[in-house]
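For this depiction, one protein chain was excluded, whereas all remaining protein chains were kept in their positions.
For clarity, chains are labelled A and B in written order, and residue numbers in each chain start from 1.
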Amino acid sequence: MTRYTSATDADREEMLAAIGVSSVEELFGDVPESLRLKRELALGDGLSEVEVFEEFRALAARNTSAEDEIGFLGAGMYDHYVPALIDSIMSRSEFLTPYTPYQPEISQGGLQAMFEYQTAISELTGLPVSNASVYEGPSAVAAAGYVAKHANNRQRFVVSRGVHPHSRETLRTHAHAWGMEVVEAPLDHGATVLPDLSGDVSAVIVQQPNFLGAVEDLTTVATAARAAGAVSIAACDPLPLALLRTPGECGVDIAVGEGQSLGNRLDFGGPSFGFFAATEALMRRMPGRIAGETRDVDGKRGFVLTLQTREQHIRREKATSNICTAQALNALAGAIYLSWLGRDGIVELAELMLQRTAYARERLTRVAGVTSLHERPVVREFAVEIGAPIGAVIARCREQGVNPGYPLAREYPEHPDGLLVAITERRSRADIDRLADALAAAVVAEREAVGAGT
Amino acid sequence: MIREADDTLTIFERSKAGRRAFVAPALDVPARSLDELLPGELRRSEPPRLPEVSEPEIVRHYNRLSKRNFDLDTGFYPLGSCTMKHNPKLHERIAGLPGHARMHPLQDPTRAQGALELMWRLQEALGEIAGLPHVSLQPSAGSQGELAGVLLTRAYHEDRGERRSKVLTPDTAHGTNPATVTMGGYEVVKVRSDASGNVDLDDLRAKADEDVACLMLTNPSTLGLFETGIEEIERIVHGVGATLYYDGANLNAIMGISRPGDMGFDIVHFNLHKSFTQPHGGGGPGAGPVAVAERIEPYLPRPQVVRRQVTGDGSEPSEAPAQPPPIFFYDLDYDRPKSIGRLRGFQGNYGVFVRSYAYIRSLGAPGLRDASETAVLNANYLLARLRQHGVAEYLPAAYDRLCMHEFVLSGEPMRHQLHIKTLDLAKRLLDHGVHPPTVYFPLIVEEALMVEPTETETKETLDRFADILAHILREAREDPSVAQNAPYTTPVRRLDEAGAARRPVVRQAMNGS
Partner (left out) sequence: MADPSYPDDLRYHPEHDWARIEGDTATFGITWYAQDALGEVVFFDAPQVGATISKDQAYTEVESVKAVSDVIAPLSGEVTAVNDALADSPETINDDPYGDGWLVRVRLSDPSEADLLMDSTEYQATLE
């Protein structure tokens, strides 16, 4: 018996007697002797709660978190402030511990929360139909590709180089199994250059703003895709959508994205949630749970999981996706966050980030030798070229307590000293000034070192 | 507009222009013109019509919503194959530590040693539980773990120059299995179950050929029964060069007792939101790590969490006696040329890893074994209680044998004799404050009811559940219409699902939308 089980010796005796066996061992009679583990698992003994807590506190202490430095890391996940009310609501047992709402009569809380979330995402993306969440950003792109494949049965995806490297790789991994080709559209001065789309193009995928922070022209992409009979997919950063022309307004078919910025913690990359919204025409092809409004036998308003025949538990091998458990709790945090920001607040937050990003970009490019990687409009993230060995520059900045951003070289070798800098409402002007000063000092020092041949 | 009862107002309907909960930090940089920063043609014409509400209103709205939800912390939740076991409260405290919660996934590994070591140790622990040497934590849920397994299988065969087109699944398989097979680019072939509820070995032999890439199996099966022929199954499947895949949904029956790796499985997925106590959250998050045999290792997703050994000065360890203890560096290894690539961004659901590893450290080897033994004990005890007169003749066990951690009943006699269906029974259970078991699955049992109590329930709870079932059946003998029209005491009663599917309303209507 452990602290989570309750079968005492007396309980055990009674239960075994009721079953009609004399030992627990007998209950495992169907397991062949040759397959019985003859030793304890090599996992050590159990620990008391305080010992477990200390062990995990020690592990946490060996991490440099956003608490420990002034960080400008972005590239898909962002150090936003999560309001306290989200913690208190999410820790409620009634949201934290139930299963997927298969019995709607006792799940109205969760189902209504999904309906409200779907509405908020629909408003953000300008598309009429949203599902109740998928896992996260990159796999949402692959899921959208799967919808396109089933919609038109074509052979090729065209994906912009401005789409997050993780999303491009995830798409390739999935597309390989579908026997589909993935072709990359290049970037020129930060913007996607679409190739000729004639032929067998199933979907065109771009990111908004793209990985280098640039705002793309979604309308041109959507129009070109439509003319070629392909599905257009936009992977969007949600907070900039408060200001940017929506995928719906631009004529895009499917909008997906990483929801972490909306009320979720960094958590070293997960769990967060992915959002997925589409046109009415694609509703019956969408993956994931969808909550719908209806009435009960007394005429009372209620909510249910609807269009379940799309899903794996009914349609099995012909399902629109294999998704079962998704990210309902994280999507709930997202919905609460969007209500907390509100209609005016989300615009104010996005404008604050817009102004501070412009300020940061201007201050950093004033450092000698640091240039903007492109001149496209940016909202909350931008890329610069440092003109000095990037690894050493970053190390020097870190010594000053500043993490200046994400080095681009690994995924964008054409920018060997590129740096991606992200701004959130947690990075004040003072923080940005500190970044600029640290970067300037680091760059100068590194150029001197190179000049001196060391 | 018809004024709905206050309870069911959405947050949008509570909205009033001008209310707010958020106050933006003051602008502390020089303000530039919006048009200059973001030309008009790139901007949206109207802001999103999000609610306008204050903090107290938000808190009250969600608190009231929560009270219209049944949950595991409140009551018995015996959903089959879902493993609704207690979610330890310690885990939330640990996962909330800023050193875990505020970690950026792209932080340099030298500054993420705590996180990477935690992931590495979890990998080792899961590998030990599965009996397989290599683990990837990347998949986001069981379904993604299944997809990983199918894609790993594909990569394995392609690397050998083989093209195979089929994957076998039993007719008792959870729907995610065939859905995954299609997503993995294969054709599903169903294998029958025999009269004792195990895979029909003759049917398997007939269908296993060199065009079959893999057999996906759950053991115990979704019927709650151990595959007694597993050793022969392994021989058949490996005999044709296919991989043997273990769906870990039912791992709770065998932790520390038997290991899928020892049974011959090549690839195993875990549901950390089942056996490893990650809270279900109303539909996620979860995680679906995979453990694989040596020959499958090269194809694992990228990046892998690895441990490198470095001594103090970076040199190779010598044989000199007075050596300093080894220093380990935990890293993300991207150099994996044969990898299937990525299933998702970053490293996976780290917050879920924190909780699962805390559970494993709390229980240790004896505790995990105790969990499985008690899970199997509880299920068999409940099954024995339901063999009583007044229940067994209407809800017989689908298979007359000892079960493992779950069991399946058939409501077919109940339907014929008492004129209430499994659905009606489930709805009447709601009035008794318990969550019903899984209904109408697995498909091979008529009017199925799949029951998994888990190890964290007391004997009293199990007794009470048996009594409730007996009561509902007695009631149905008197008057079937009570169950047929249940529930009565829940926040809403039976809902028009057909109407919701015919004319779906999936968002709040607003003027002009």
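By our rule, contacts are C-beta pairs under 8 Å (C-beta built on N, C-alpha and C of every residue); 3 or more make two chains touch, one makes a residue touch a chain.
Quick caveat, the model's predicted, so the values are computed rather than measured.
Within the entire complex, contacts from the absent chain reach the displayed chains A, B.
Of the candidate positions A:17, A:42 or A:314, contact with the hidden chain is made by A:314. Along chain A, the points of touch with the absent chain fall at residues 284, 308-309, 314-315, 318. Where chain B meets the chain that is not shown, the touching residues are 440, 497-498, 501-502.
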